[in-house]
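Removed from the display is one protein chain of the complex; every other protein chain stays in position.
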Amino acid sequence: MPREHYLNATYGIRSWLLTTDHKRIAMLYLVSVTFFFFIGGAFATMIRIHLLTPTGLLVTPETYNKLFTMHGVAMIFFFLIPSIPAVLGNFLLPIMIGAKDLAFPKINLLSWYIYLIGGGFVLYSFSTGGLDTGWTFYTPLSSVYSNSAVTPAVIGVFINGFSSILTGLNFIVTVHTMRAPGMTWFRMPLFVWAQYATSIIFILGTPVIAITLLLAGMERMFHLGFFNPALGGDPILFQHLFWFYSHPAVYIMILPAMGVISEIIPTFARKPIFGYSFIAASSIAIAVIGFFVWAHHMFLTGQSTYSALAFSLLSYLVAIPSAVKVFNWTSTLYKGSISYDTPMLYALGFIGLFLIGGLTGLFLACLGLDIHIHDTYFVVAHFHYIMVGGAVMGYVGGLHFWWPKITGKLYPEFLARVAAVILFIGFNLTFFPQFLLGYLGMPRRYSSYPPEFQVLNVMSTAGASILALGYLLPMIYLTWSMRYGKVAGRNPWPATGLEWQTDSPPPTENFDVTPEVTWEPYDYENRPDLGLAIEGAPTHAHGDD
Amino acid sequence: MHRTGELFGQYKTLEQQRETASLGMWIFLSTEVLFFGGMFMTYTLNRSTYPDIFSEASKTINLWLGAVNTVVLIASSLTMAMAVWSSQVGKKKLLTVFLVATLVLGCVFLGIKSVEYHEKYVEHHIPGWNYQFEPGADVSTNAHTQLFFSLYFAMTGLHALHMIVGAGLLLWLIRQSIRGRFTPEYNTPVENIGLYWHFVDIVWIFLFPLLYLIDRH
Partner (left out) sequence: MVYITLISLFFGVAITAAIVYFFFKYRRTHPEQLGVPIHGDMRLETAWIVVPALLAMTMFAWGAVVYVDYRRAPVDTLDIYVIGKQWMWKAQQPTGLKEINELHVPVGRDVKLILASEDVIHDFSVPAFRVKMDVVPGHYNTMWFRPTKVGRYHFFCSQYCGTNHSLMGGWVTVMEPTDYAAWLSGASEGNENPVLAGEKLFADKACITCHLSDGRGRAPSLNGVYGAKVLLADGSTVTADEGYIRESILEPKAKIVAGYQPLMPSFQGQMTEEQILNLTAYIKSLQSQPVPATGSGIAPATGKK
């Protein structure tokens, strides 16, 4: 391990709380998002236990409604959305493009504090009466009828939005102006392309939910009538404004994870990614088209049939670039030199689960089908496959992949592989039954249900206990490895990115000398410095060439 | 800590530093467009649903105060542009003069705004606060005109908030310019804050006709 690196360069709590080093800020985020993951996870645990019996085992309906609402708010706004961008993105983006830091390091720190303040308001809401409007805050339930702590929650989410906006702004400017010499756009790692696309959504979408929540909050506080029909307002207007952000928000959650997968697969197949420019372009395409599909959440609100047709069509179109990525990742495995390291297991698990989640999205985009499965557990299963089976697996896989770089230590490989498999199995057992529940008609957000739905609910809860184990194990051994893990060295895998050219952990300045980039990304063949098979020796055991 | 105008930290050249700050401000302004955009959208939808009501309600806001404010704000954009020019040609004293003029005009705007708000308070046109459109108005009229005023206060209020932030930024600029920090080689903060100020002005140029000029002849 290097003697001096970003973790030990300076000491004391002030050096952390007032840092402008993007790597330290990433670590600050790591701690905070993990905290909110626990909170959201605790609510999820209570939900699944409660649903073991048809009449509800654990809590009253009021409390149950608060549980699923707070689970959604904590997980979406305070865990999923920041997770990969603010932890892995912050840490890696500058290093991957050869820069010393982001364009605006102080604004980066400000982003974290804004996140904390927003989180504070939301935690205040949770602990003083809770929130029971659903994370979707539909009016007039949220602005007029709910008796829960809506206002502080809305203020908290509003404030938190600015954290996202500033992070997105920082990333975009950094990619434009801070690339090292030779780092052209098409030499950038796909992870950077993914962050860039995500940041476009951050800056264009988040302001809209900010203003929407501001208006809804004002409606509640001052009895105004934007969204309240009794005062001449329109509840459907709220839904349009809300989903205009919240649909692109789901792409905020998945694009970074896709970026992680695009880094892991070439590394553990030891070959360039198949279709680099198509994967890069599809990230941008998803970000753009994603802004035009929001009303597919509103097919049954009574909107015009023409509008429904348009949104259904566009929703199918947005699926295409995601499919392109899946095909390209799979093709990268062809004639690869595949190792079964933990990050690869997460990446392949991601593809499988994202595949199921994405395909079920086709069911939901289908107008005729949506009539039946809208607002049922089918939807719940669909988005958990993408957000948990996809985004969270991408996050955990990314944490494993870059853990040696971030901490300088290796995690215990065998245990990690076991945990990955447990996670994958637990996840499927938890959420696959929910597709069936939805198809059979069980509505979502129900604290009690007809007895015929019990068997599938029990299966889902049983699976959730395995899923929980799958999450706990990495938390334990990753923490353990920081102290007791084997020293990693610069490039343990090895991988081709710029981040692997510097020490593990990196020095505060990232590089001793500004790198000059002359190689293409994932170019294993022309990288003798990686210490792999050299010219002349048999490189691939699969015959042909 | 570094002094304003020095090359520092992660940048390699002053040029890169300047370019970065500029791009950052443009992107920030694009987020502001989306932010105000949501409200403009709400306004547009409600106005097309209730055109007559909006027209009636609009007639009760003080057109003259609004018009004067528009002139004041445009003048302040002029003085701001002059300030940027002054910094580009190295006229440091003139720079400070124009910055102060911009700040003064901005404060005049805010002052006139508070007079307007007070008028609305007296007329019971503040939504949620003893609201009554006119004596004898029925529930439906009250409800819909209240919608207009909710949007009026939300939009002009948010705009005023941005003006106050702008005033704060101007104060900082004035302090730095008095210390002679801005030169033709380095005037990035003046330019970027100028951009912000122009943006806030443009928002008002959209607000004014939409709120004050519905159906006036």
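Which chain is which? They are A and B, in the order written, and residues in each are numbered from 1.
Operating definition for what follows: contacts are C-beta pairs under 8 Å (C-beta built on N, C-alpha and C of every residue); 3 or more make two chains touch, one makes a residue touch a chain.
Everything numeric in this text was worked out from a predicted model, so none of it was measured.
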{"item": "Shown chains touched by the chain that is not drawn here", "value": "A, B"}
{"item": "Per the touch definition above, residue among A:Phe158, A:Phe226, A:Tyr449 or A:Tyr471 touching the missing chain", "value": "A:Tyr449"}
{"item": "Which residue of B:Glu15, B:Asp52, B:Glu134 or B:Asp215 touches the chain not shown here", "value": "B:Asp52"}
{"item": "Which of A:His5, A:Lys23, A:Lys100 or A:Arg270 contacts the chain that the document leaves out", "value": "A:Arg270"}
{"item": "Selected residue (touches chain absent from view) among A:Met221, A:Ile284 or A:Ile338", "value": "A:Ile338"}
{"item": "Hidden partner chain, residues of subunit A it touches", "value": "61-62, 65, 132, 134, 138, 140-141, 144-146, 229-230, 232-236, 269-272, 274-278, 299-302, 305, 308-309, 312-313, 316-317, 319-320, 323-324, 326-328, 330-331, 333-340, 348, 351-352, 355-356, 359-360, 362-363, 365-372, 374-376, 440-441, 443-450, 523-525, 531-533, 537, 539-542, 544-545"}
{"item": "Residues of subunit B in contact with the chain not shown", "value": "49-50, 52-53, 138-141, 143-144"}
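Methods note: only the chains that are shown with their structure count from here on.
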{"item": "Geometric centre distance via CA averages, subunit B-subunit A, whole Å", "value": "36"}
{"item": "Subunit A-touching residues of subunit B, taken from the complex the two chains share", "value": "9-10, 12, 16, 19-20, 23-24, 27-28, 30-32, 34-39, 41-42, 45, 50, 127-129, 140, 143-144, 146-147, 150-151, 154"}
{"item": "Complex contacts: residues of subunit A adjacent to subunit B", "value": "20, 94, 99-105, 165, 169-170, 172-173, 176-178, 203-208, 210-212, 214-215, 218, 221-226, 230-234, 237, 241, 244, 514"}
